[in-house]
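Every protein chain but one is kept in place in this view of the complex.
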Amino acid sequence: MTVRVQTEPFDVSAGIAAITMGRTDIGAIVTFTGTVRGEAHGKLLASMELEHYPGMTEAELVRVEAQAHTRWSLQDTLIIHRVGMLMPGEGIVLVVVASPHRHAAFEAASFLMDYLKTRAPFWKKETALDGSGGWVDARESDDAALARWNLPHS
Amino acid sequence: MTVRVQTEPFDVSAGIAAITMGRTDIGAIVTFTGTVRGEAHGKLLASMELEHYPGMTEAELVRVEAQAHTRWSLQDTLIIHRVGMLMPGEGIVLVVVASPHRHAAFEAASFLMDYLKTRAPFWKKETALDGSGGWVDARESDDAALARWNLPHS
Amino acid sequence: MAAGSDTRPVTLMYFAWVREKVGVAREEIALPASVATVADLIGWLSARGPHYANAFAKPDIIRAAINQVHVKATASLASAREVAFFPPVTGG
Partner (left out) sequence: MAAGSDTRPVTLMYFAWVREKVGVAREEIALPASVATVADLIGWLSARGPHYANAFAKPDIIRAAINQVHVKATASLASAREVAFFPPVTGG
């Protein structure tokens, strides 16, 4: 289980290698990459800034990972989340899940993203090419997505 | 939509780049990598050989992709499946899905794998370190996995 | 198929353990007009010799494709140029 919060870009193959290199017991690897979309609310995006809560961020991501390992048979997981200034097309978040079986890998990766989106203390601020912008509103659909996993209340 | 059947190894980041490079409209990229496990039925695996049906393989993978694009809002997909001799730990299959939204990307990638596993004409033959081996039996669980997508009969 | 012909050429292909049991990967046959379906063809092939009989001993677990499209055993061979027999697929 690995968690990284970083300003640098990430590479998906390197993320996979970090948790699978040298192992021959893994059967399925699922990755999720979230990227900055170049258009938001009908406006072209210039950049996106990600603020976070140092300390709590890492603690929440570790809790998210631990939850996934409780629910599914996983060999290893990796979460990388970027902070700071990001450009359209760049990766924001990377989740990598290694499991003996594909359905566990898919479900765990999907769960990690749903959980992370509603629990991990990150906030996005968009700046449009026309200079306008502001903080991104949370989506109710993200809360609904988390609810389907029937988590115990924290 | 891209389909490749090849003997060479693949790289996940290169696969992602092949369908996302230069685009800024994508929000979510899901990849699935199936790998050769080093142990099967309690025996250590020496190698795995993948036979396929040239022509039909490509046609089925194209049909699989087209089905996914019919069901979900996807920006692009890539399927690479290897054939020939593979060693434990090596990648067998790579699926990459790019979508504006994460749930579509997860579902489509999972669907592509379920569909591919029961429709694409590939056959695995295992050779154990002790020299024993043979053709891998199809799993009923794979048919059950496909059934949950409620596909029309072909 | 010209009217009145008793046979027509069809390519047969075998994969995985079906190929190993039959002993060839591919062959051209003259398909008799009386062999109308995939199931008929399996029966006809099984009568050709012990290798075939062995390969098709459990027809329920044999899968078939006509012209590179999956079909059921009841499928008609009317448009078949290429018929393939193989075990359930195990890729991915």
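Observations, loosely collected:
Labels for the chains are A, B and C, by order of writing; each one numbers its residues from 1.
Here is the rule we go by: a contact is a pair of C-beta atoms (placed from the backbone, for glycine too) under 8 Å apart; a residue touches a chain by one contact, two chains touch by 3 or more.
Just so it is clear, the structure is predicted and the values come from calculations on it, not from any experiment.
Taking every chain of the complex into account, the absent chain touches A.
The residue from A:Arg4, A:Arg23 or A:Lys124 that touches the chain not shown here is A:Lys124. For subunit A, the residues touching the absent chain in the complete assembly are 34, 50-53, 55-56, 59-60, 81, 92-93, 113, 116-125, 134-138, 154.
As a convention for this text, only the chains that are shown with their structure count from here on.
Mean C-alpha position of subunit A lies 50 Å from that of subunit C. Note: centroid distance subunit A to subunit B, computed from Cα atoms, is 23 Å.
Chain geometry summary: the mean Cα position of subunit B and that of subunit C are 27 Å apart. Each of the following residues of subunit B touches two or more other chains: 34, 113. Shared interface positions of subunit C, i.e. residues touching 2 or more other chains, are not present.
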